[in-house]
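One protein chain omitted, others in place.
Let's look at chain A:
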């Protein structure tokens, strides 16, 4: 495609931003930092009191964004607490399974030795 969504205004010309700019472009910009917040990593909020609000808020909006097709952080444990939870749960289940198997094997071995 060769379309440019802008009018090449001269320096100093207002207003900013394509008025009919795509929602995806806008969300990318206004939520960009939100994604970092959802990531739970570099939280540096203007107001610590509202930390939980913003944290959950952006996780919520991340879900919404995901419905719109912006889904890359869902599978990245570092960026998604839910994905992190899933990954942990999965690992936990795997470890339990292994432990059960090992315990079973150990029981059999002791039984056999005796």
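Assume a contact is a pair of C-beta atoms (placed from the backbone, for glycine too) under 8 Å apart; a residue touches a chain by one contact, two chains touch by 3 or more; residues count from 1.
By our rule, contacts and distances are computed from a predicted model.
K.L.:
One chain is missing here; what is its name in UniProt, given the choices "Heme NO-binding domain-containing protein", "Acetolactate synthase", "ABC transporter permease" or "GvpL/GvpF family gas vesicle protein"?
P.N.:
From the listed options "Heme NO-binding domain-containing protein", "Acetolactate synthase", "ABC transporter permease" or "GvpL/GvpF family gas vesicle protein", the omitted chain resolves to "GvpL/GvpF family gas vesicle protein".
K.L.:
Counting contacts across the full complex, list the positions on chain A that touch the omitted chain.
P.N.:
Residues 1-6, 8-12, 14-18, 21-34, 36-37, 42, 44, 46-47, 49-50, 52-54, 56-57, 60-61, 63-65, 67-72 of chain A touch the chain absent from view.
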